[in-house]
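With one protein chain withheld, the remaining protein chains of the complex are depicted in position.
Here is chain A:
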Amino acid sequence: MSFDLIFWVLCFFFDLALLSSNFYQLVILSDLEADYLNPFESSSRINFLIVPEFIVHGLLCAIFLLTWHWLLFLITLPLACYSAMLFVNKRHLIDVTEVFRALSGEKKFRLIKLGFYLFLLFIIIFRLILSAFNSLTSDEHYVDLF
């Protein structure tokens, strides 16, 4: 087991967590829109997830930096900065009293994030397979192109 493989597996799970969290929030928001959920319930569920999600994203971003994956670091950096900005301005949580006014914006934001993490997931899976392949055939680094 090489370090590389462990790293990519870790990234894979981080990204999967982010992806599923976003998907879950999106589902809650559409439930709210369709009146399957009340605003109190839905915003408390979403707000519960927001800060952990920021932290995971920050971790992901940080380990990309620490392991000198510049490209991936630069890809994840803008979202990390944006999240940090939201957090500093205290706008990261869903405001239960005005949730319907912000609903479409929040949905759009999460949809974009969902796409972003999906894209990231593809890259990570690709690298994961590569490193897995490399570690299995450790003597010959055929495809150590990346």
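One rule holds for everything that comes next: contacts are C-beta pairs under 8 Å (C-beta built on N, C-alpha and C of every residue); 3 or more make two chains touch, one makes a residue touch a chain; residues count from 1.
The rule is simple: contacts and distances are computed from a predicted model.
Hidden chain, UniProt protein name from the list "Signal peptidase complex subunit 1", "DNA-directed RNA polymerase III subunit RPC3", "Protein transport protein Sec24-like At3g07100" or "Eukaryotic translation initiation factor 3 subunit B": "Protein transport protein Sec24-like At3g07100". Checked against the full complex, the one of A:F3, A:F40, A:Y82 or A:F119 touching the unshown chain is A:F40.
Considering the whole complex, the residue from A:L10, A:I75, A:V96 or A:L121 that touches the absent chain is A:V96. With the whole complex as reference, residues 28, 31-41, 90, 93, 95-97, 99-101, 103 of chain A touch the missing chain.
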